[in-house]
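The other protein chains are all here in position, but one chain of the complex has been omitted.
So, chain A:
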Amino acid sequence: MADKLMTEADVVARLESGMTIGIGGWGSRRKPMSLVRALLRSEVRDLTLVSYGGPDAGLLLAAGRVRHLVYGFVSLDSIPLEPHFRAARERGGVRFTEYDEGMLQWGLRAAANRLPFLPTRAGLGSDVRRSNPDLRTVRSPYGEEELLAMPALRLDAALVHMNRADRAGNAQYLGADPYFDDLFCQAAERAYVSAERIVPTAELLAGGPPQSVLIQRWHTHGVVHAPRGAHFTSCEPDYGRDEEFQRAYADAAGDPAAWAAFARRHLAGDERHYQQSVGARLTAGTGA
């Protein structure tokens, strides 16, 4: 089997400005944050980003990398509104396509199944069509229903974070919810999976039931070893959300000077630097 192990930098080297990128996870849960941080260190910009958004969308918006955001919501869960998203919405200059949450997965499903669209009731009658004037309805060929035709959300690349993966690109979630990570991968030309631990295939199957191996190697084009790679979002059961750090992130995001200081401290270096800056903060917090 092909060995797909690579680094965050290798993944980002395969991404280009102007691409449509889907990011897995949900809100502030199991986001591939080390890959997002690597994107921030790159020159890749003008992205169309498709996400059940959390700090992935927030950070990329704050860094001016997003031309078009496609989302159902952007939230930090315990902090309902993502502050960078809010600022970007109010500032303008980015195209925002807001869908019902269910429509988003339906568009990914259409892309994964190579269909131009899938019909749904969701969105009918609402202002979803106001942020996306190209949306059309379709008449049922079997009856009278006039349904919304959710267009396929085809992705150039998908980025997801899992608990365990093997070098071939089989990847496992050990938490309660798979979110839509498999669908993001299937809707994409190329899918990149980061994981807390890279283990032999046999160890994946020993670590959980077969159905926990959500991502199969035919989905995957790159595997990245990223311990604490979802930080500060949750990656249950390996770790929960770092609520204290998330609060610091949200507080800093509200003020340009505070955000600049936060970015200097945590985002100026590589992933190792990030993890050290976070570790130092945690130690300081315990000792205070």
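Going forward, a contact is a pair of C-beta atoms (placed from the backbone, for glycine too) under 8 Å apart; a residue touches a chain by one contact, two chains touch by 3 or more; residues count from 1.
To be clear about the criterion, contacts and distances are computed from a predicted model.
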Chain not present in the shown complex, as UniProt names it (candidates "Heme exporter protein C", "4Fe-4S ferredoxin iron-sulfur binding domain protein", "CoA-transferase" or "Peptide/nickel transport system permease protein"): "CoA-transferase"
Hidden partner chain, touching residue among A:3, A:146 or A:244: A:146
Selected from A:8, A:56 or A:100 as touching the chain missing from the view: A:100
Missing-partner contacts on chain A, residue numbers: 26, 53, 71-75, 80-81, 85-86, 89-90, 92, 96, 98-103, 105, 120-128, 130-131, 144-147, 175-180
